[in-house]
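One structure follows; several queries about it will come next.
Omission of a single protein chain aside, the complex is shown with its protein chains in their original locations.
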Amino acid sequence: MTTVAATTIKARQRPGDRIFSSATLIAGSLILAVLAAVAIFLLVESLPAFVADPAEFSGDTTNFWSYVGPLIFGTIYAAILALIMAVPVAIGIALFISHFAPRRLAQGLGYLIDLLAAVPSVVFGLWGIGVLAPLVQPFYTNLVDWFGWFAPFAGPVSGTGRTIFTVAIVLAVMILPIITAICREIFLQTPLLHEEAALALGATRWEMIRMAVLPFGLPGIISASMLGLGRALGETMAVAMVLSPSREVIFQLLTSQNSNTIASNIALNFPEANGVGVNILLATGLMLFVVTLIVNMLARAIINSRKAFSGAN
Amino acid sequence: MSKRIEVNDLNVYYSNFLAVEGVSIVIEPRTVTAFIGPSGCGKSTFIRTLNRMHEVIPGARVEGEVLIDGNNLYGPGVDPVLVRRQVGMVFQRPNPFPTMSIQDNVLAGLKLNNRRMSKTDADDLTEKALRGANLWNEVKDRLARPGSGLSGGQQQRLCIARAIAVEPDVILMDEPCSALDPISTLAIEDLIEEMKSEYTIVIVTHNMQQASRVSDRTAFFNIAGTGKPGKLIEYDDTTTIFSNPSVQATEDYVSGRFG
Amino acid sequence: MSKRIEVNDLNVYYSNFLAVEGVSIVIEPRTVTAFIGPSGCGKSTFIRTLNRMHEVIPGARVEGEVLIDGNNLYGPGVDPVLVRRQVGMVFQRPNPFPTMSIQDNVLAGLKLNNRRMSKTDADDLTEKALRGANLWNEVKDRLARPGSGLSGGQQQRLCIARAIAVEPDVILMDEPCSALDPISTLAIEDLIEEMKSEYTIVIVTHNMQQASRVSDRTAFFNIAGTGKPGKLIEYDDTTTIFSNPSVQATEDYVSGRFG
Amino acid sequence: AANEAAPADDAPASTLTGTLNGAGASSMDAAQQAWIAGFQTANTGVTINYEPSGSGGGRKAFIEGGTDFAGSDSYMSTEELAGEFASCVPGTKAVDLPVYISPIAVIFNVDGVDELNIDADTLAKIFSGAITTWDDAAIVALNPDATLPSATINAVHRSDDSGTTKNFTDYLGQAAETVWTEKASDTFPFPGEGAKGTSGVVDAVTNGTNMIGYADASQAGDLSTAKLQVGEDFVAYTPEAAAEVVAGSPLVADRAADDLALDLNRKTTNPAEYPLVLVSYAIVCNEYADAAQGELVKAYIEYIASAAGQTVAKDAAGVAPLTAELEANVAAVLATVK
């Protein structure tokens, strides 16, 4: 008996486990490898840009940093504006679906919002030019007339409405479904226990959400926002089609002079680029990479600083 | 502060399923009342109707009336939020808010009404509630730590502290000790004993010994079979229920002396 | 089928935190052994080392040896999966698989391991396990329904059925009745009584009465204070532990007669 | 697909087979698709793909050997000509062959204004931002009969680099050299409203108010177009006027004789000519490394430069055909392509 038992608990190697865990490890490493490959590709292609001849840069810029500076600014500006608009609305929608709408309705409503995710970015571009920009232009005129003293709303107003603010609206609509979908799943997972605890203390529905749902979902909300931000930072075609770009750092939201975004600038200039011009464009891509890296580091830092208070366990 | 609860012919539904039928019961102020009965007989369902937590579940509803000091909880225009302020609740599984510190957990209910509390007021209230829940000594050095870092028994007492911090009139407890070890259980039973002088307390328990130890009056619920509604079978002084019940089913159940 | 368990000088760690220290114990085949002790003394931690479930937690590890019929579970080259097939476990909270029907839950141990089985074999095995867990009559008409539709007590018995369906030698139960009502508790205690003839059973309980009702031998664990490791204080026949313990701490604890 | 069914028996017999890949100016796409359709119909064994990836991109791909020919809104630069051509026999070069002429229209959308006369200086001032309102004295002087609003001018330029911009700025730089001091470039040198692609500019002008912009005339659609001052007259763009200025332009100096790059005469004062035009080129090898591909390219470009090909492009893309003289020149060069 003893010897039999000894063999029965001693490991025969378990190939399934080995294969599976190595597969997951390989998949994980593959992602790192792809990313490293993209990074190396960008880095190698970028190097000539840093030492490029001043004449290679169009306009008044004479070196890479003065060229890329306004682009970085524009990219972040547009993405942040989009995020500021999209995140509260997305949280609102997710809450509406998870905690306010009648349950039967909620499913269908979720599907409706997912529909937005199905709209290709070209269509967002077409819609932005053809529908949104003409629609908001009169409002811009009013804003500039009334609030022109406030720097971001200073004139002269754009005649077409194709400003960075419109771009931010388009981006916000684009990233809305991603953030909404993830927030929704997370809000639905809030432990009933904690929701009931809040209600039993005499909290109204909103107070219950503030006490139990939002804090519990915070890390998830940040993750979702990061996904959305990533998309907003990297969106190419819609921005290229909608924005009326220029080459400076411009804070005004409603004029036809707007800082361009990196991705859109690449799309606009790549087809005609040659020689070092291509390297310069790819170097701006590298900068976007670095920006994303930094933004994500900040987000991680925020999540980690609240780890002890996270809903886990 | 404590209040009298009077329930008249209450039917409780989950959508179309009648879970509890025709309960009428009067609970006097400053007493401890225990609900006992087999699983699924509707104890939890019923106790949750006493502070309108029942309706949190989609499709759930009641018929009949629950009067607290003569005011019908289910009257037209009654605000469930106000009801729940006056009737606190402690759940079976301790559920401190994991995202809050111990102190914030205690003050969670208070902060709802009283946004601007001075630091000293807040500290005083925290201490009072935690002392009331017999937890002060164990946590006084780590009020800023997350509440989820405590042991199960401590967490449960934290929840009690949180419930009494808002100074309700009635406290409902749904199997508050079932997840706890005997020492924590004892602590909570002692607590109930003390709180009795100020609050009306209703407790659901599976533990006959516990019911006989802590309660003044006991209500026995039973159910005829799955799918049938639960009913209040007998309601009397605890000593009577355990020594000399008038219904055979009650005697069968309590004489099992399980738990 | 049952086996003898021998633990020699076992230390159990969570990362660097020593949770249980220096336990040596011998559990005879075909007996029921109860672990009692205050919350946090390491009962759950210790019982989980008996089928290597402990190491599922990141950073957890043990020192010392656990012999099952003389084979060291923690010896080199031992496959924890095989260990767990021989040493089954039932948890405090019933946890049937929500994606599976009742029958699939019972057969989970086999099906999840890709074991092929004829339909009749499967049906026979299901019936046998469910009868063994005293659940057959209640669910025989709805084997294809989801397991999560059952009551708590039924779910717990379903988990027991699932555990015995793989025919282990030892069954570990960590507070299997704490979420259950007295009737379900009784059903499970009866079950333990029956299973004893075939299996070696180890049960953690907070309930002194339960320990004295079902177990042959009882181990009392205690802890000196928070942050200190739990220790095995006394291990003896159940009657001795409850009537005439040799250590003062044991007497203090069991004479509390809580629970 | 239904339209790609096997050729009917009575289809014109052609011995050509294979796949031809080209890339280049996106503005040429419409014309290319029409030519491709015509050529593929006649030669059912051939598939031609034209990728509208931009003139620069197209030239680069061709030079690197990625495609068999390029379509470009501007002829090859001297540096490009100096280098190697991967598709061609080593040591041989490629040539620029005009394939059509596209007038560039100055489009506008101003309330109450249907017709607009403009001269190069004023146009330059508008696009450089020196003139900012529609009722500026300079514009009023040119349009005494129009009721011009006192609104801000919103001048739209291409936000992407493009041959259209290069030709537009080249025109301004030559015809209004005192005002427009920037050199011709793919990138528009001044601030203002930018829009991506011809359709972007057209959309911006259509959807905005008090707008003006420049776009390939074929895309002007329903928008009003301005007349340019040439000599003493105001000339609207017409295919004939566009062809006329091309006919009057010399070849670029210092190039191989068979390179038909044109040095457009922007400063013309002949009112029969419309000087704001763009000439699109096909760029092909003199001698292909892969002779079979060379044969295909030759056949295809021959078709393009034929009268039939020119008509197809005119109908499908709205561009102006080459003059008969240019057609003949192209044919002559093609005859030497291998």
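Remarks
Going in written order, the chains are labelled A, B, C and D, and every chain counts its residues from 1.
By our rule, a residue touches a chain if its C-beta (ideal position, glycine included) is under 8 Å from a C-beta of that chain, and two chains touch if they have at least 3 such contacts.
One rule holds for everything that comes next: contacts and distances are computed from a predicted model.
One chain of the assembly is not displayed; among "Anti-sigma factor antagonist", "K+/H+ antiporter subunit F", "Serine/threonine-protein kinase RsbW" or "Phosphate transport system permease protein PstA", its UniProt protein name is "Phosphate transport system permease protein PstA".
Touching the chain that is not shown, out of A:Leu126, A:Ala154, A:Leu193 or A:Val276: A:Leu126 (per the contact rule at the top). Residue B:Asn72 is the one among B:Asn72, B:Ser151 or B:Thr240 that touches the chain missing from this view.
Considering A:Ile182, A:Leu201 or A:Ile280, the position touching the chain not shown turns out to be A:Ile182 (whole complex). In the complete assembly, the contact with the undisplayed chain comes from A:Ser223, out of A:Thr61, A:Gln137, A:Thr163 or A:Ser223. For the options C:Leu82, C:Ala133 or C:Met195, the residue in contact with the chain missing from this view is C:Leu82.
Contact residues of subunit B toward the unshown chain are 3, 67-73, 75-79, 81-83, 86, 112-113.
The set of subunit D residues touching the chain not shown comprises 1-4, 19, 21, 23, 26-27, 29-31, 33-34, 36-38, 40-41, 47, 49-53, 61, 64-67, 86, 197-200, 218-219, 221, 312, 315-318. Mapped onto subunit A, the interface with the missing chain covers residues 14, 16-17, 19-21, 23-32, 34-35, 37-38, 41-42, 45, 88-93, 95-97, 100-101, 109, 111-124, 126-127, 130-132, 135, 138, 173, 176-178, 180-182, 185-186, 189, 204-207, 209, 220, 223, 226-227, 229-231, 233-237, 262-263, 266-267, 270, 282, 285, 288-289, 291-293, 295-297, 299-300.
In this text, only the chains that are shown with their structure count from here on.
Taking each chain's centre as the mean of its C-alpha atoms, subunit A lies 49 Å from subunit C. Centres computed as Cα averages put subunit B at a distance of 83 Å from subunit D. Multi-chain contact residues of subunit D (touching two or more other chains): none found. In the complex of the two chains, the subunit C residues touching subunit B come out as 37-40, 151-153, 178-186, 206-209, 253, 256, 258-259.
On subunit B, the positions that touch subunit A within their shared complex are 51, 53, 56, 58, 81-85, 88-89, 91, 93, 95-101, 108-109, 112, 145-146, 148-149, 159, 162-163, 166.
If you check the complex, the residues on subunit A that touch subunit D are 58-59, 129-130, 133-134, 137, 156, 158-162, 240-241, 243-246, 256-257, 260, 267-274.
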